[in-house]
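Taking it in order: structure first as structure tokens, then the write-up.
Some chains have been omitted; the remaining ones sit where they do in the full complex.
The letters A, B and C name the chains in turn, as written, and every chain counts its residues from 1.
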Amino acid sequence: MKVAVIQFPGSNCDQDALWALRLVGLEAELVWHTERSLEGFQAALLPGGFSYGDYLRAGALAKFSPVMQEVRRLAQRGYPVVGICNGFQVLTEAGLLPGALLANTNLHFTCKEVFLRVERTDLPFTRAYTPGQVLRIPIAHGEGRYYADAETLERLEQNHQVVFRYTSPQEAPSKEGYNPNGSLNDIAGIVNPAGNVLGLMPHPERAVESVLGSADGLPFFRSLKQALEVVV
Amino acid sequence: MKYHITLLIELKDGILDPQGRAVEGVLQGLQYPVENVRVGRVLEMELEAPSEAEARATAHNIGKALSNPVMEVFVVEAVKELA
Amino acid sequence: MTQETQPPLLQETGIPLDEYQAIVRLLGREPNRLELYLFKVMWSEHCSYKNSRPLLRLLPKEGPAVLQGPGENAGVVEIGEGWAVAFKIESHNHPSAVEPVQGAATGVGGIIRDIVAMGARPIALLNSLRFGRPDHPRTRYLVRGVVEGIAHYGNAIGVPTVGGEVYFHPDYQENPLVNAMCVGLLRVEELKRSRASLGRPVYYVGSKTGRDGIGGAAFASEELSEESESKRPSVQVGDPFLGKLTMELTLEAIRQNLVEGVQDMGAAGLTSSLSELAHKSGLGLELHLDRVPQREAGMNPIELMLSESQERMVLVPRPGQEQALEALAARYGLDAVPVAHTIAEPVFRVIQAGQVVAEVPTAALADCPTYTREGREDPAIARLRAVDLNALPVPSNLQEILPRLLSSPNLCSRAPIYERYDHQVGTNTVLVPGWGDAAILRIKGTQRGLAVKVDANPRYSKLAPRLGAMHALAEAARNVSVVGGRPLAYTDGLNCGNPETPEGYFELSETIRGLAEASRALGLPVVSGNVSLYNEGPNYRIPPTPMVGVVGLLENLEHRAQQGFQQAGDFIVLIGALEGQLGASEYLWVVHGQEAGSPPPLDLAQEARAQAAIRALIEQGWVRTAHDVAEGGLAVALAEMCLPRGLGATLEVRSPARPDAVLFGEAPSRILFSVNQAHLQAAVKLLENHGLPYHILGQVGGSTLTILTPKARLEWPLADLRQAWEAPLREVLP
């Protein structure tokens, strides 16, 4: 049950993801983007950062990395594949998830805490949450505005593929201001129809210890651990 | 043969372009009578190819590889033979 | 010889005749054109510190924890359990004035490389910024550009920007200041220096050399003029993507023990990095220019030697590790080329196409003449300082002053800036911007944490350079203490005007003397720093601006404090006097439109006791909320404690002094903290034992800040204060 943390040139949350995975007792290793085999790994995590400097478009150049063939193979075989932030952008660019991530409507990189509602708890990434639970998790991105055409959006909603949505904090409900980037339908994270490929803009690996201000991301990694134990 | 290629990658119509809007706001603030400002990318490069037709075909493939069909369109704007 | 009869080369390079004669003496002959250019950049103020070096000797540099003081790429301080921290501050003022985005970005890239060169992994960035009037369009352009540049580079390379400070003051209108500080973490045994042994190949690693920023170091030492605006050297562009790869390659090479020496390539590029490496190693060096990776065709030797292309490092492999180093570079897709080798003869020899194109003793390049000048205080400043403020009327409506102060550009919320910086990448940031006086970083695998803060009050320094510098160090250290960190050492970025004028030299010299005095009193050595001179507009100097970056240690992270009130019912205690002073205060400027009087006096012994007391209170676990009382005085400090969590307070301040001095006056060594009833007595006892004056002012609770004075009841709904405080910078950075 080993997780591959993919290192693209320019990834910068790779060590943070590794730390979080190991914190819950998962075995995890860094895999350089030129690797052509993910033999021995049962899951892949595409971390945050600026792969290829995010030049041209966030995630646009990373999809050509040799390791992506193997990530695709893992995904097709039903193993869990997670893309966080830049990793989510890479997954959409590579066509493993629908839609695209465009420049935030405020036009600048934004780093702050946001609130997320968990829409599904039957996934290998969310089983340790309760339905509708509201999480406090940081974001840090410049291109996180989820976009898909109307038809795709409709299909995502009907298939319950939206897993995380931006929301306001429970103690101060509000109708606006909580969506940090202009994402359609307040989408923060989605999953593929099979339920094994997940992408999200917020950073659960930055919220795994109370000393960091929130441990709401910990169940995310615990869920993954549980799921991988079942796989074996 | 060497060709100079100009490739434009732009957001599809109908997709919100906040950068275009911001630029439009600035220009209108300066009293320029402009509308529908859109901001995209231009790529210029030199390409080795046996003929202009093949250069154009390769440029097309490059445009395809570098643009994202979900929200972008690309145009091979120019293909010029270099001395 | 007059200007006209000077050799044309002197006019071209701008080298003064006496320095030229010194060069001829050192060489024993006339230099050729390339050699003269090598001297020009190495003897520039930026590289040689010719006006500041004699003064910098006054600063205390030793301490039990200091592993490396000034003289290397960064200072290094031991923090226990085999760990050490490397840190330094660096200015990029002139490049940022010319091109704010790239100027700031390359400033960040440059300071990161200095830290990496010590063998440390950068874990935090801070920045210290000064701009002119916020309502001026050029200021907005500069603020937006500089913030974008810092964010662009720091976010992408993956080093969190955890703190900093911004100040707006008309005297920075034409000459903004952009200083960046970086803190890195290393294992003591992996400490690297700029050294090579004899006969070693010297590798050039990273980005290719282009015609970027030719003469940048020399440019940094010239006043900004209309002419230099048009003369614009070709702008250096930062590439955080390549910077990241270069950083990872270097750190990995150190971890695998492949290299014996490391040096970054910063200002004056190949010239300074290679000649200094050789000089510090007591050796010479032979450089083959044809081997230097080049981005553009046809670059001449002067261009190659002076280029300031970014993202380049110099690595000296250990014997037998050359191939391993090359293989590692290939993995990162980077150039790694042995462009030079060390030789016994202590000369810096440059070879192109088999010809020696320059050869100068390495010591000669390093031995720039230094200058000690006559300083004289600007009488206008002395007059301002002498203004009698007692005659100032007390405003009839004190109520409306607090929101006005909170919306001053120097006191309002910095969120519009720090939200654009990734302050958490690395998952070590325990206290993020906005939540404490200093940032706290944890050290994974230990109980320890680091507290970091950079500070300088330009108003204090403008009106009293020596006292202002003392305040800067005291305040930066106080900020570290109030989150629970024990200050270890500091780095200083000295930004001043033209040292060739008596006023400019006076301000530089007074600033350094003030720092030296405060260093000794507080027991804090300086381990690194930077000097940026010639910061002037067309008709004025900037205020002397000593940006002091303090690093402190928390031995047990569990015991730390933040700035916002956390618990209703807690008692609020002030360490220090109730009354502040009006001189040089933000209140005086905002409400009375004056910048005058003397900054408040500073009793360094009391300062040290106040800091020790708050650290002890935090260490005992009694105090988890503390905040220093700085610009804006008591009322502003209290508001800043209410706003983070929206928890109000009710307090009583009984003082016979004029109420504006009590509420908004400034004084050092004052710290506010909150403590629950169970620990109140013990806390007070501790303050008495430290011989400190204190006042129990009131309690936390409610949704207003309420202050009862002998004559009035002042009450501000927090929502109103928040609005006043949050709005102003959003206008500059929407």
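Operating definition for what follows: contacts are C-beta pairs under 8 Å (C-beta built on N, C-alpha and C of every residue); 3 or more make two chains touch, one makes a residue touch a chain.
Predicted model, so just to flag it, every value in this text is computed and none were measured.
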Number of copies per protein chain type, counted over the whole file: A x1, B x2, C x1
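As a working rule, only the chains that are shown with their structure count from here on.
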Chain contact graph, described as a line, ring, star, complete graph or other shape: line
Whole-Å gap separating chain B and chain C, where each centre is the average of the chain's CA atoms: 42
Gap in Å, rounded to a whole number, between the CA centres of chain B and chain A: 30
Set of chain A residues in contact with two or more other chains: 106
List of chain C residues in touch with chain A within their complex: 148, 151, 155-158, 239-242, 244-245, 331-333, 418-427, 429-430, 432, 442, 444, 557, 734
Sites on chain B touched by chain A in the complex: 15-16, 18-19, 22, 41, 65-66, 68, 70-71
Complex contact set, residues of chain A against chain C: 9-10, 12-13, 15-16, 19-20, 32, 34, 48-50, 52-55, 106, 108-112, 138, 140, 142, 203, 205-206, 208, 211-213
